[in-house]
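Rather than the whole complex, this shows some of its chains in their spots.
For clarity, chains are labelled A and B in written order, and residue numbers in each chain start from 1.
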Amino acid sequence: MSSQIRPDLPGTYVFDGPTSRRGHAMNRMFMSLRAEQARAEFRGDEAAYCHRFALTGDQTGAVLEREWQAMLDLGGSIFYMYKLALMDGHSMQYLGGVFTGMSEAEFQAAMLAGGRTDV
Amino acid sequence: MSEVIWGLATSHVPSIGAAMDREKTADPVWAPLFEGYRPAREWLAGHTPDVAILVYNDHANGVDLDVVPTFALGTAESYRVADEGFGRRPVPDVTGDPELSFHLLQSLMDEGFDLTVFQELDVDHGFTVPLSVWTPDPGEAWPCPVIPIMVNVIRYPQPTAARCYALGQALGRAIASYDGVRTVGILGTGGMSHQLAGARAGFINSSFDHMFLEQIARDPAKLAALTREQYIREAGSEGIELIMWLVMRGALNAQVRTVHTAYHVPASNTAAGLALFDNRPG
């Protein structure tokens, strides 16, 4: 219908307009976690906090269960999701492991060996 | 007549800043990276410009997610270091140069660049890590005032590489027509190849990175001709940040002298590259 020529690359998320639209409420919620007060409220009742930001049921479920891959699929941007990961004490290597089916240590080892060059 | 005396391209990985802030630069996993920076840092310490312009992107810290500028210019007197959620980096706030900002704004608008103006802006690691790569120990203040130029590299469609290069060329002309300072340094940040999310997370393409490091000096027009899709495929979904190097490169002369380059994997999930160019004639 439209002339969108958004690249479609396997295993790669391109944060385009439709994705941004789908994930807007969830990313807005992640963004709010920059403030300590907001993090405290989130910790106090995660579901209520998600509700306040008008996340969909799927998005709320993914957040509560820390299903990082599902958050991506539901419009999450890695830069916003990372704020939740940081709050949980997770590194970007941990997330890399989740996305690629490795443990954090395995992912780190792959990076130290020069990165994933064959994907 | 102001003169761009150097251009510095560097990745802006947050963990590089964290390694410095936590004094881990001598650790075995970090030492090779910082060894690679050393010759550039020494040269730069002897060539402090009157003002610098830093091309970077925000990572959901300085700008709300409901507004995404393609190209933005800071016009503030100073820029606070952002709190990204766990306290700000222990580095100085950034002093700006509003007079030069206003001049750049006028020139670039007259050349048909549709800039967004930030009269206030907090800068995140995308900005402060390159400053730390340049100046590891700033003390109370960075070596000179710095003006931010922000580029959207996160939300698709990003500006094309060609548009970034054209912005850099117009920036070079704007600087040349300014009488308020003598010497200017330009930083282009981001890259090199990396991807944070999805099944291809951890992707590194060192042959593309080395090609880029070489051609950014010799034949930037070739890099400016690559499409968004090529950047994302060859350098990863976050590797498209490399288009910001082209803004810097566009502001330099056709011929530049390469002072130093460095390349290291990994810095966190990323290939880290550095290229320093002397832009003075002769």
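In the analysis below, contacts are C-beta pairs under 8 Å (C-beta built on N, C-alpha and C of every residue); 3 or more make two chains touch, one makes a residue touch a chain.
Note that the structure is predicted; figures quoted are calculated from it, not measured.
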Practice prompt. Jot down the chain formula for the full complex, using the labels you see.
Written response: A x2, B x2
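Simple rule for what comes next: only the chains that are shown with their structure count from here on.
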Worksheet entry | Complex contacts: residues of chain B adjacent to chain A | 29, 59-61, 64-66, 83-86, 154-157, 193, 195-206, 228-229, 232-233, 236-237, 265-266, 268-269, 271
Worksheet item: Residues of chain A touching chain B in their complex?
Response: 5-7, 9-17, 20, 24, 27-28, 30-31, 33-34, 39, 72, 77-80, 83, 86-87, 92-93, 95-96, 99-100, 107, 110-112, 114-117, 119
